[in-house]
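Everything below concerns the one structure shown next.
Removed from the display is one protein chain of the complex; every other protein chain stays in position.
So that you can tell them apart, the chains are marked A, B and C in the order they are listed, and the count of residues begins at 1 in each.
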Amino acid sequence: MIIVMEPNATAEQIDHAARQVEALGMRAHVIRGTERTVIAAIGEKREQAKEALETAPGVAAVMPILAPYKVASREVKSEPTQVTAGSLVLGAGVVGVIAGPCSVESEEQILATARAVKEAGATALRGGAFKPRTSPYSFQGLKEDGLKLLAMARQETQLAVVTEVVATEDVELVAQYADVLQVGARNMQNYRLLEAVGAAGKPVLLKRGPSATMDEFLLAAEYILNAGNPQVILCERGIRTFETHTRYTLPLASVPYLHRKTHLPVVVDPSHGTGHAYLVADMAAAAIAAGADGLIVEVHPDPERALSDGYQSLNFAQFHAMMQRCRRIAQALDLNLRTLCDARRPGGLRALQPTT
Amino acid sequence: MIIVMEPNATAEQIDHAARQVEALGMRAHVIRGTERTVIAAIGEKREQAKEALETAPGVAAVMPILAPYKVASREVKSEPTQVTAGSLVLGAGVVGVIAGPCSVESEEQILATARAVKEAGATALRGGAFKPRTSPYSFQGLKEDGLKLLAMARQETQLAVVTEVVATEDVELVAQYADVLQVGARNMQNYRLLEAVGAAGKPVLLKRGPSATMDEFLLAAEYILNAGNPQVILCERGIRTFETHTRYTLPLASVPYLHRKTHLPVVVDPSHGTGHAYLVADMAAAAIAAGADGLIVEVHPDPERALSDGYQSLNFAQFHAMMQRCRRIAQALDLNLRTLCDARRPGGLRALQPTT
Amino acid sequence: MIIVMEPNATAEQIDHAARQVEALGMRAHVIRGTERTVIAAIGEKREQAKEALETAPGVAAVMPILAPYKVASREVKSEPTQVTAGSLVLGAGVVGVIAGPCSVESEEQILATARAVKEAGATALRGGAFKPRTSPYSFQGLKEDGLKLLAMARQETQLAVVTEVVATEDVELVAQYADVLQVGARNMQNYRLLEAVGAAGKPVLLKRGPSATMDEFLLAAEYILNAGNPQVILCERGIRTFETHTRYTLPLASVPYLHRKTHLPVVVDPSHGTGHAYLVADMAAAAIAAGADGLIVEVHPDPERALSDGYQSLNFAQFHAMMQRCRRIAQALDLNLRTLCDARRPGGLRALQPTT
Partner (left out) sequence: MIIVMEPNATAEQIDHAARQVEALGMRAHVIRGTERTVIAAIGEKREQAKEALETAPGVAAVMPILAPYKVASREVKSEPTQVTAGSLVLGAGVVGVIAGPCSVESEEQILATARAVKEAGATALRGGAFKPRTSPYSFQGLKEDGLKLLAMARQETQLAVVTEVVATEDVELVAQYADVLQVGARNMQNYRLLEAVGAAGKPVLLKRGPSATMDEFLLAAEYILNAGNPQVILCERGIRTFETHTRYTLPLASVPYLHRKTHLPVVVDPSHGTGHAYLVADMAAAAIAAGADGLIVEVHPDPERALSDGYQSLNFAQFHAMMQRCRRIAQALDLNLRTLCDARRPGGLRALQPTT
């Protein structure tokens, strides 16, 4: 930690700050520059409140050297983490695609979608049973009935199920049905929920909050890891900026940035990240090219009649085309974009063959 | 709702969109312009998903006319709502000041602070017992012990207690001790929590999420109102922007904007809104001048030793000076900035007299 | 400057970085921490590219200690600068108000406005003759004819004239007519223009660019100061954020922040800062309460017929009411909100008396 003193800080103030550093269990190393004095605090720990030092008289700024997260960091674990949940494998060179409707709406809808996304090459099914909706007047999801439909779709297609849990009191129920528990963007800093999913024994897909910094995002993952769950998938789904032609702004540089800072796999959500169906395939392709470990994409049999997020959902043909493009890129870059199809239908779709 | 067709939309697409409008229970009014056709959908309801229409072929954009919130809106209730919770009165011309530490740390700390802020003119005490912290390694609050200390401080000072609740499972417990339940910025879209505090029978102070739009903020309030609780205080506490010299950017134009759109009272948090103690008093004064119904301010006996948020907390002398400045402005603008002090100590602090 | 090495930086890389520091003319002080090594570079100068160091192998980050601007800083000149331009005085406790139309449109319009704003208490007249417009299809200003009309209005009212210059080739012409040269937000980083107005011998009002950081803003001022012109007024006019209910987001904490970092006076533009006439008076009042040295406000005889910015312009009655409210706040805070009126019409408007 570096403590920068004000240019006119007195000797007393410098002493005081140095003593405070020592009181926090660090060693203070005072460096007198030409215009300012700085104090290097040696032995920094993540738990130490830099805040206390910032309030000391004569202190201009405090700059921590250590990242605030630990278990999530590459410094602690340098090899990439691969997450496996049934048919879904993500990370360490394997690319997984999670696809399905925003909300589970009916048996017919979820089964048709599961079959279609599997055939197009997805390795997991998404679908919301508990829906956090901006307006209390919007459709709120089928709840447990939705979970049962997801389990039915898994039964038929063998696709792993990824579904959102919105409250601690639902974690046990959702974990009975889901292969991966999703924590939504609005709940990224719902710490009680993070602790609960951390203790539930299932992999977790954690979405970045739309105004979360990278440190905040990784600290949210740290809550889950800290609860004993090493199977965390990070999901970039767009941030809030001044842009209005897209629903959110999808900053794909997050992918290589996160790969440098953390061993956890990173997936991209081009559906929420753009908010318009016509932008999804281009951003999916870009995410694969940027090195993402996976995608999570909204697909619906008839987006025009979807109960939620229709405007950003692909229909089956669009998703199929998107997957073909992603597969070509993955092949060109020697990535392993897995599919389940050819294993199960040997004579089947050549276009959907795995890349390795 | 206005449906704008693409310039090259076909007659069939226009018909299709019009039929969809009718299918949603509205009347379609097709207007053929020189370059585009638009469809006015008459009979719009808040529940109607504009999203479905956005996905129809040939549709360029859908523009809703109605605000998405209803019970919170001025259109439904034109006179301002005044919220009363013990000593705290806010709204409809009465200005209330909530002050106290970020976290309750000890009996001595909370009692000293309660006395000091009351003497300086605050009408309610804030203090966190359940603390949502960005890092799992930070101090997480005294929990129920903290609530008991807050109740003790109220007992002595008669100050109403405002404290945060972070999870549905804690609502009942916190409601036993608090006069006002605070929902923090990170939980603004934790809808299950909003419903729970809406049902708890206590006034709620709802903080704006740092990337929430005004519509999202008012829809979050709508969840609480919709659960039967009309006593909602909105709190502007800053948004996330590219500025880094302040912790958040405090957009005070929210105050007059919200006053135009909703009848609910609006308070400003200059502590989180700036993140630096030296900026707090100026922003508090500005908030009063802009017409805020109240302030919520972090005050600590010794900010340098605070367990959280010390860098943005005022000490007692700073808070006293801030209140004097706010009182002068309130007087100049004929606002009723209430205090409890002179009522209880008749010979007491002249500087702290109420403005009416 | 502090150079933070990567956790796994080799001894060679540390040596290399230290030698680079010395090659840049600074002294390198290597501090080996428990997890990382940092190098304090003593003797930092503003001209030194921290960028070079950032690219050295093994370097994680470079943190400059000195602010990048110099002449603008409080460290170099601690007492506040007061700018005087004819009737306009700003800074060091004196508050000035600049008011007038977005564009000069006609003799009648500018004269009527000049009289009205003076009577209401403004001490300078604004009005655009050269208009930078987002669309090539919008009204682009009356050019030199507009400047002549401004001079005519000054002749009659003695109000100093503040008007924008958009290109180096116009500086000489505009300087013949203007008392203060305005550099607009779009040109904040038009360095050639900054140098030209810096050499023109007239005070400059520099508007903050909507995405400029505070360092960039002060460095733009530094260009002008560096060209030999000490009379620079900084203008906060709002930044671009995700908010859409206001045209820009007006971050009033800029006022106390800038007062801490620079000796230059700071004015606020609540017209562009909000983009809606109904928000202007509240933000003007808030700016005065926050300690602004002045305001610049759009006023038009008939906003509905304005050729530009009508939606954010006040009419005369609204401006008069705004000024009364600001005057009350200024009086309450012992600020000197000057007017010209009573000096020239001794029996005149009592409501418009100066505060000192």
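Quick notes on this structure:
We adopt the following convention: contacts are C-beta pairs under 8 Å (C-beta built on N, C-alpha and C of every residue); 3 or more make two chains touch, one makes a residue touch a chain.
Because the structure is a prediction, the values reported are computed rather than measured.
Checked against the hidden chain, the listed residues A:107, A:145 or A:243 yield one contact partner: A:243.
Within the complete assembly, C:186 is the residue of C:27, C:186 or C:202 that touches the hidden chain.
Residue C:306 is the one among C:129, C:150 or C:306 that touches the chain not shown.
Touch with the chain omitted from the figure is made, among C:83, C:166, C:180 or C:290, by C:166.
In the full complex, chain C makes contact with the omitted chain through residues 20, 46-47, 49, 51-52, 54-56, 68-70, 132-138, 166-169, 186-187, 189-192, 209-211, 215-216, 219, 222-223, 226, 239-240, 277, 303-311, 313.
Seen across the whole complex, the unshown chain contacts chain A at 211, 213-214, 239, 241-246, 249-253, 255-257, 260, 273-274, 278-279, 282-283, 285-291, 325, 328-329, 331-333.
Contact residues of chain B toward the unshown chain are 2, 4, 7, 29, 31-36, 38, 40, 42-44, 63, 65-66, 75, 240-242, 244.
Everything that follows uses one rule, which is that only the chains that are shown with their structure count from here on.
With centres set at the average Cα position, the gap from chain A to chain C is 40 Å. Per-chain Cα centroids separate chain A from chain B by 28 Å. For the pair chain B and chain C, the distance between C-alpha centroids works out to 31 Å. Of all residues in chain A, those that touch two or more other chains are 240.
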